[in-house]
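Only one protein chain is missing from this complex, and each of the others stays in its spot.
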Amino acid sequence: MGFKESFLAKIRLVPNAAYMFLMTLLIFAIFSPSFLSLMNFSNIILQSSMIIIVALGMTTVMLSNGIDLSVGSVMSLTGVVTGHLLASGSGFVLSILGGIGAGVFCGAFNGLMIAKVGLAPFIATFGMMGIADGLSLFAAGGETLYWEEPMFDVIANGHFLAVPAPVWIISVIFFIVYLILYKTPFGINIFALGGNEEGLRLAGVRIVRNKIGIYILSGIIASFAGIMLASRIASAHPTGGFGYEFEAIAASVIGGTTFFGGRGGIVGSVFGALIITLIRNGLSLLGYTTPWQYCLIGIILTVCVTINTFYSR
Amino acid sequence: MKFLIPYSRFLILLVLCALISFLSPHFLQTSNLINILRQAAILNILGVGMTIVIITGGIDLSNGAVLALSSCTAAILLKDVGLPMPVAIIAALLIGSCCGLINGAMVSKVAIPPFVITYAMMFFTRGLAFLLLQGKIIYGFTPEFRFIGTGYIWGVPMPIIMSAVVTFIFIFIQKYTPFGSEIYAVGADEEASMLSGIRTKSVVIRVYILSGILSALAGIVYMARLNASEPVIGEAFPLDAIAAVLIGGTPLSGGEGGVGGTVIGALVITIIINAMNLLGISSLLQTFVLGALIIIMISVQSHSRRLFSLPQIFPVNRKAAGS
Partner (left out) sequence: MIPRYKMVTVLVAVFMIVGLSFSFATDPAFAAGKYKMIFIVKSLDNPFWDRMRSGAEKAAKDLDIDLKTLAPIKPYNVEEQLRFMEDGITQKVDAICVVPADSKGIVPGIKKANKAGIPVVTPNSRAYGGKVATWTGAQNRDVGYDIASYALKVLGGKGNVIILEGTPGNQTAIDRKKGFDDAIAEHPGIKVLASQTAKYSRVEGMRVMENLAQRFPKIDLVIATNDEMALGAVEALDAAGRLKETKITGFDANNDALKSISEGKMLATGDQRPDAQGYWGVVAAYCYLEGMPVPKDLFLPAPVIDASNVKQHLK
């Protein structure tokens, strides 16, 4: 292909979500005076950091024709575990590792139930949602945890080379997920599980191992989001992650990933997450009260998905 | 023992009850059992709507929000505008069916995934409910209205009667009407159903409309029972209703299962929560217990099914119309 053709082909690969993102940006920029400021964009990135991270994990799971409803509760549990460790003076590194450990544990459990016991992903992760939630409440004794650890605050509030820390963290996570999905055999298996599980089984691939791996990955990513949340609000709330699973699914779907696995991508999901945050932020700056935001999010979500549906035929 | 397997879900329920009554003497008291049935009634009504939607391979996340919106509308019509009871109830049911219509149309005509459109609808209707009530709670309805939630007929509480009537109507629909078989057919294989002459789009739309109407009905019973209406109610309902349907043996992939199973699912969930209150289990652990039990119950069910591959407790009507 000539240069022009390959360039056009690449343009066509840009997810619809990117265009919708630009459009939303434009609308708010025109109608809201304070929208186009460095401070606001900085805020938007901070405000979207958790959704973007969780959406990356959710998209990976959805690509394999699965779903992970437990990510919100895993976020809460991670926050609580990390919070306990920080409060007891275990230090920055150990506490984060502990938190990630919680994510691994929950993910492994999910994977085992789905791959070995054969439960549908919806049911298994739905049950895990309750289990992780209860564990989180219990471990926190029903109270919010606090700690003193300046290095931990840096995660959400720090800067490196004048760029906010969350941007770096999100970029690293994105890069890692990208590598896993597109440059490893595991990644190929993920897509294949979404498209044709039977074929994969017949080809001799160890399905059980791969599936467990996918959910462990989802758990780890969810725990990253949980750590980010805990850093942002400088505390660990036992139900802080509530609702993130649905936002992650919405972000993925806006980004073009469907429930039938195999299509869509993480780039779209990042835009999807940004669109959701953008809408909240923009409506807030325009002075809309919360009930209006509810209604408009519903409408805009519908519009975005309709566009996606029309353009994937 | 094998002959017991078709009734596996029912057996699980009995085992559960036996276990709990062993742990707490209060469980088997008549008043407690009636409490359980009454508390399960609303979940059951919502669950029936959710069941038919799931059988067609869809899902309805908006039922809690539709419940809130329709009950808020009815509340305002009853108290602020002063309309008579039947008008308010019909208005609520109309709102439920409109929301259902939108859901169904988007799913069937525009081919938006049900998860997404009902999620968006959830936001939209919740926002409308807030806008309608402006943060107030509407409290205090007439005794005639409250009868729907707190009255008794022949000694049986009204919510139980309404839930039973709804259940029987829908069991009838699913077993003995063409519409019923069409629902299963569409869920099992939409392509094939279309080719055999079923108007699949119409079936899907009707199913969502029914779910919307049932959500509105549940909303009426809810506000009659609580004697109040506010925009925030029903947040937990979509997931609870889905859990009830899944425990009841209707798989998310659609095409099989039934309303009868959902009744058991709703009972199981309510009984577990009741037991946790009776046994004084720490509030902090309640979601844990619920989550764990759901997993255990569904695992047991799917394993027993796989081991013996036998039909559900209420036989499934799988005839594709016209074949």
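Note that the chains take the letters A and B in the order they are written out, and that residue 1 is the start of every chain.
Here is the rule we go by: a residue touches a chain if its C-beta (ideal position, glycine included) is under 8 Å from a C-beta of that chain, and two chains touch if they have at least 3 such contacts.
Note that the structure is a prediction, hence the values are computed from the model and not measured.
K.L.:
If I consider the whole complex, including the chain that's not displayed, which of B:Thr150, B:Ser202 or B:Ser302 touches that chain?
P.N.:
With B:Thr150, B:Ser202 or B:Ser302 as choices, the missing chain is touched by B:Thr150.
K.L.:
Looking at B:Ile90, B:Ala164 or B:Leu226, which makes contact with the chain not pictured?
P.N.:
The single option touching the absent chain is B:Leu226.
K.L.:
Quickly run down the residues of chain B that touch the omitted chain.
P.N.:
Chain B touches the chain not shown through residues 24, 26, 29, 31-32, 35, 39, 130, 135-137, 139-140, 150, 222, 225-228, 230-233, 273-274, 277-278, 280, 283-284.
K.L.:
Since one chain isn't shown, list which residues of chain A touch it in the complete complex.
P.N.:
Touch set of chain A with respect to the missing chain: 19, 23, 26-27, 30-32, 34, 37, 39-40, 43, 46-47, 50, 137, 140, 142-144, 146, 153, 156-157, 229, 232-235, 237-240, 242-243, 280-281, 284-294, 307, 310-311, 313.
Convention: only the chains that are shown with their structure count from here on.
K.L.:
Please compute the C-alpha centroid of chain A, do the same for chain B, then give the distance between them in whole Å.
P.N.:
30
K.L.:
Using the touch definition up top, name the residues of chain A that touch chain B in the complex.
P.N.:
Going by the criterion above, the answer is residues 113, 117-120, 122-124, 126-135, 137-138, 141-142, 246, 249-250, 253, 258-259, 290-299, 301-302, 305-306, 309.
K.L.:
State the interface residues of chain B toward chain A in the complex, per the touch definition above.
P.N.:
Against chain A, the touching part of chain B is residues 106, 110-113, 115-117, 119-128, 130-131, 239, 242-243, 246, 251-253, 282-292, 294-295, 298-299, 302-303, 306.
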